[in-house]
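Heads up, one of the protein chains got dropped from this complex, but the rest are sitting where they should.
Right after this comes chain A.
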Amino acid sequence: MNWLDIGALNDIPQRGARVVKTVHGCVAVFRTGDDQVFAIDDRCPHKGGPLSEGIVHGHAVTCPLHNWVFSLETGMAQGADEGAVATYPARVEGGRILLDAAQLLKGRAA
């Protein structure tokens, strides 16, 4: 893995998200209430809603457009909805957020 420092944990509010722009589109980086970070594609498979703008609860986010709920860990839609978004490796070290650059620059995770 090629870990890339993309910002400070405190640049993202708790239960919030910010986006990282890549040539393949935006990746949403979430900070949960327990200070973990997750990175997933910032595009709901339903109608393209920006997931980074959703309400974060537990380790899940609700799409702001039509309330689909996605697991931040697996990218899978929860409940009755079917669909998934790509997830990217992310971690926090010493208050900095690290993403796997190789995956990000390559585009969608396999």
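The rule is simple: a contact is a pair of C-beta atoms (placed from the backbone, for glycine too) under 8 Å apart; a residue touches a chain by one contact, two chains touch by 3 or more; residues count from 1.
Assume contacts and distances are computed from a predicted model.
Student: Quick one: find the hidden chain's UniProt protein name among "Glutamine transport system permease protein", "Nitrite reductase large subunit NirB", "Response regulator" or "Carbon-phosphorus lyase complex subunit PhnI".
Tutor: So the chain that does not appear here would be "Nitrite reductase large subunit NirB", according to UniProt.
Student: Looking at the whole complex, which of A:6, A:40 or A:85 touches the chain that is not displayed?
Tutor: In the complete complex, the chain left out is touched by residue A:6.
Student: With the missing chain put back, which residues of chain A would touch it? List them for me.
Tutor: Residues touching the hidden chain, for chain A, are 2, 4, 6-7, 11-16, 18-23, 26, 29, 32-34, 36, 47-50, 53-59, 62, 64-65, 67, 69, 71, 73-74, 93-94, 97, 101-102, 104-106.
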